[in-house]
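All remarks here apply to the structure that follows.
In this view, the complex is presented without one of its protein chains, the others remaining in place.
This part shows subunit A:
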C-alpha cells in the first residue's frame, strides 16, 4: 500500500463526507485531487470511486440526490445533474446471491 494509494482512499472518504454535508464544491475539489494523484502515480482509481464520480464535472454522485440511476437491459445508466451519462454493465449471476465474495465465487461455475 503506497502513500499515493492511501491518499486516494482518504480523498474518496473526504469527498463522500463533503458531498453528504452539501459541500459540493469541496467534494469536487477532493475528487479532482484524487484523480490527479492517480494520474501522477499511474494508478487505477478504485472501482467504487469510478462508479460514484462524474467523469464530466467531477461531482461526487449521490444516487437520489444529484444522480439518477436507471437499469436498462444488461447495463446501469447513471445520470449526473450536469447531464452526463455513465454506463456500466451488470450481470445477474446465480451464485452472486449466496456469496458476493467476487472472483472466488466464479470457480464453481464450470
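Here is the rule we go by: a residue touches a chain if its C-beta (ideal position, glycine included) is under 8 Å from a C-beta of that chain, and two chains touch if they have at least 3 such contacts; residues count from 1.
The definition used in the following text is that contacts and distances are computed from a predicted model.
According to UniProt, the chain absent from the figure is "Ribonuclease P protein component 1", selected among "Flap endonuclease 1", "DNA polymerase sliding clamp", "A-type ATP synthase subunit C" or "Ribonuclease P protein component 1". Per the touch definition above, the residue from A:14, A:54, A:67 or A:80 contacting the chain not shown is A:14.
Mapped onto subunit A, the interface with the missing chain covers residues 1-4, 6-7, 9-11, 13-14, 26, 29-30, 33, 36-37, 39-41.
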